[in-house]
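Note that this complex is displayed minus one protein chain, with the remaining chains in position.
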Amino acid sequence: MLFLVRMDVNIPHDLPAAQADEIKAREKAYAQQLQRDGRWKNLWRVVGEYANYSLFDVESNDELHTLLSQLPLFPFMKIHVTPLAQHPSAIA
Amino acid sequence: MLFLVRMDVNIPHDLPAAQADEIKAREKAYAQQLQRDGRWKNLWRVVGEYANYSLFDVESNDELHTLLSQLPLFPFMKIHVTPLAQHPSAIA
Amino acid sequence: MLFLVRMDVNIPHDLPAAQADEIKAREKAYAQQLQRDGRWKNLWRVVGEYANYSLFDVESNDELHTLLSQLPLFPFMKIHVTPLAQHPSAIA
Amino acid sequence: MLFLVRMDVNIPHDLPAAQADEIKAREKAYAQQLQRDGRWKNLWRVVGEYANYSLFDVESNDELHTLLSQLPLFPFMKIHVTPLAQHPSAIA
Amino acid sequence: MLFLVRMDVNIPHDLPAAQADEIKAREKAYAQQLQRDGRWKNLWRVVGEYANYSLFDVESNDELHTLLSQLPLFPFMKIHVTPLAQHPSAIA
Amino acid sequence: MLFLVRMDVNIPHDLPAAQADEIKAREKAYAQQLQRDGRWKNLWRVVGEYANYSLFDVESNDELHTLLSQLPLFPFMKIHVTPLAQHPSAIA
Amino acid sequence: MLFLVRMDVNIPHDLPAAQADEIKAREKAYAQQLQRDGRWKNLWRVVGEYANYSLFDVESNDELHTLLSQLPLFPFMKIHVTPLAQHPSAIA
Amino acid sequence: MLFLVRMDVNIPHDLPAAQADEIKAREKAYAQQLQRDGRWKNLWRVVGEYANYSLFDVESNDELHTLLSQLPLFPFMKIHVTPLAQHPSAIA
Amino acid sequence: MLFLVRMDVNIPHDLPAAQADEIKAREKAYAQQLQRDGRWKNLWRVVGEYANYSLFDVESNDELHTLLSQLPLFPFMKIHVTPLAQHPSAIA
Partner (left out) sequence: MLFLVRMDVNIPHDLPAAQADEIKAREKAYAQQLQRDGRWKNLWRVVGEYANYSLFDVESNDELHTLLSQLPLFPFMKIHVTPLAQHPSAIA
């Protein structure tokens, strides 16, 4: 089941740099692990913004929320989820 | 070069049904042709809305505008384009 | 799997009354059938508006889109879907 | 009398973690008590967000405001209340 | 129980004048009857706009929706309802 | 001359509690004095929010601005003023 | 007492040209009469838009609403009124 | 003096095609004449939209409004004007 | 050449009071000097808000930006500029 997710990151400027770096390193590892297991199908940067659009393929709403809320950057992101369905003109 | 495109369709209720059907048939054929040639990589329905999110892979802004402005439903759609870039945490 | 859905109805004033009435009658029958089969769990009127909030319980995004896009009033509604998940403080 | 309530939580990152944890523990206890007494009928997580949609069943506007303003997280939430009414097509 | 209600009127310019006048006459009679029975406590014009803010005093959400949805101008208005509660600094 | 005023309060979480309490106490005294002299005709809490809708009856725009800008919470509020006029269907 | 007023004009394209011209001629005469009597102090065109910002000097909210609602273009305008007060740094 | 102008075109679907074509032909001739005389410095299509961003170089606000309001498509466009100034980091 | 300018002031609560007072004193002196030389033609307070609408009469966009960016409160203001033109119905 597919969901389009937009994440906008906003790290407070007074967060210590070491702490921010550590969070970002964990975020990257976590994102890559989820991509490898196939649930985070695509991850694209929005040009010019500290933001991404992502495509998730999960079994349920609960599974998606669990994945997203465990993102190390979750407390510093604004996330918006759009559920997707099969389009009648799609060939795949 | 990837672009995320959202299209919201709004066909006026007083457009004759036959005319609307003819436009939609041409739209579908055109959308499937572009998917087969690889430039319209994905086409997803937004759940509950007469709208889609689509992923395009084109050589230039001009090519994308040409593709979109030739959509038979173009006069009846609100389209928003978001340019995408490689994400540093993407594994593909 | 639960989804909160808001529907805002906007019937053009120049739609013939008989046609509007016929659509609304079919809408009501369809809504009650889906409630009886358990997929449209709740249907509430927004006070002062020709709008409702509804709770749907379905197996997938595709199923939800199929249900919503078959609403007789679908062409005259603005619909917004919010996917819901289990809340850690919920007792049910 | 039913009200749909959306709550968006935003805890400042410089609030000490112990203080935040203590507030969240009290919030959870309070939310579960109100659910058990039947006034907080439903509590759903919005997928991907630190937010919830809730359904309250109270006797009056004053009672609802009293309940909401006593939430331990009240100072850190943006709350929006929508009054609901019986829908003519609802079967319950 | 008090509710603040804002109503914005938008009568289509191609509605026949006689029909519009008849609706407005019924609207006025209805509004004055509800004011006399005490449920429509106040009715103020928004300066420069075909709009009003109104204060309603009713027993329930259902009663308010019934009153509002029976307004003759209801199909031509955008209505927004805000539930009000006792303010701790109010002297009345 | 009537004005509808909405005030949204937002006290920074790092303002010392004693200072916040002192400001709120002065706010309450000031609000009650203006209610007693008849210029702050009504003060209602918006359900679920740290906000109010108020009705002011003053001689001029200048008088209203003077009253509002002297509110002890003025630096911590977002205020919006809507001028009101006699409605042709009002019976009072 | 000063008010800043923004008016956005939107004449439906299917209004007969003769009728539109007649309304615009009356609007111009009315606007000039109010400017000559001093209540419509200034009238500026917003560059690039069929819109104006205007400054009115009137005795009351009611007087302003009466003036604005009698504009021949009133049914085809979106109007927003901002009450103004003396600024402490103004030299006039 | 430079101004960035965004124009969004919205031609009603029930405008006769011949009339629309005639307006668009005049629009094109007018746009090209202004580009040749140097006042309409740039004209870019917004990808995916019936809209443009344009750069104008004029002597005054009045001159710009005169140019824009004489556009044959003016009645069918939403136009927004942003005045530009020399940037301290610009090398030209 | 006229411009309508709206300025919304937002001074952070943790800026030392002495520093804020000094900035405001310089702001007032600067605003009065520009009013006396005729370029800041009008300065009005928005009722209920720490904001103003101002009318500027300058030779160019560059001159206006220079004036505005030298405001002592510039770093603490959100400013929006609307270019104005002669209105065909204006008598002055």
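Brief remarks follow.
We just call them A, B, C, D, E, F, G, H and I in the order they show up, numbering each chain from 1.
Throughout what follows, a contact is a pair of C-beta atoms (placed from the backbone, for glycine too) under 8 Å apart; a residue touches a chain by one contact, two chains touch by 3 or more.
Fair warning: this is a prediction, and the values are worked out from it, not measured in the lab.
Although one chain is not shown, part of subunit I still touches it, namely residues 3, 5, 12, 14-15, 61, 64-65, 68-69, 74-76, 79-81. On the side of subunit H, touch with the chain left out of the figure occurs at residues 2, 4, 27-28, 31-32, 35-36, 42-47, 52-53, 82-92.
Considering the complete assembly, subunit A touches the hidden chain via residues 11, 13-14, 45, 47-50.
Rule of thumb we're sticking to: only the chains that are shown with their structure count from here on.
The chains in contact with subunit B and with subunit C alike are A. One of B-C, E-G or G-I repeats the interface of A-B: more than half of the contact pairs, counted by residue number, are shared by G-I. The copies subunit E and subunit G differ by a rotation of 70 degrees on their C-alpha atoms, rounded to the nearest 5.
If you compare F-G with B-H, the chain pair joined by more contacting C-beta pairs is F-G. One inter-chain figure worth recording: subunit C and subunit D are separated by 23 Å, centre to centre, where each centre is the mean of the chain's CA atoms.
For subunit E, residues touching at least two other chains, in rising order: 2-3, 14, 45, 47, 61, 64-65, 81, 83-86.
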